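A single protein chain has been removed from this complex, and every other one stays in its place.
This part shows chain A:
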Amino acid sequence: MQIRVKVNGVDYTHDVEPRLLLVHYLRDVLRLTGTHIGCDTSICGACTVQVDGNATKSCTLFAVQADGCEITTVEGLSTNGELHALQEGFKEMHGLQCGFCTPGILMTMDEYLKINPNPTEEEIRHGLKGHLCRCTGYQNIVKSVQYAANKLKKEEVPV
């Protein structure tokens, strides 16, 4: 059946099978391979994208369910080639080792920092609940998110 979606600001129309998962649509049809398939069992969060601004595991959503929605993947995070504060944070604070879980974490934390721009360390750890990282032990992921939160605060225009 036909779906229309807007992915990272670009409109697409495709004929898809109802059973096609959103993650396969993004990776195999649109060739946006920044979104990763980790566990494929709705646990690890590597496939997280934003659907209408909400962090969503794209392995647990059929592409047909996203018909009419706006989707943001990790490819849509930077603007004009400039890294997003979170991407910069992960780079500066060594927030990744193998990097497989990173795209999903970026998409969840992007939503999270909009809701809670001043998170404590504990709140960041709570916010990371939907993500598994097998390399870092999370220490530097937390520091990376703190880096991004601080940078985003500085970027705000004082009222």
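Everything that follows uses one rule, which is that contacts are C-beta pairs under 8 Å (C-beta built on N, C-alpha and C of every residue); 3 or more make two chains touch, one makes a residue touch a chain; residues count from 1.
Keep in mind that, in the parts below, contacts and distances are computed from a predicted model.
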Report the protein name recorded by UniProt for the chain absent from the figure; options are "Benzoyl-CoA oxygenase subunit B", "Xanthine dehydrogenase family protein subunit M", "Lipoprotein" or "ABC transporter permease". "Xanthine dehydrogenase family protein subunit M"
The one of A:Lys57, A:His84 or A:Lys143 in touch with the missing chain is A:Lys57
Touching residues (missing chain, whole complex) on chain A: 1, 17-19, 21, 40-43, 45, 48, 54-57, 60-62, 64-65, 67, 108, 111-112, 127, 129-131
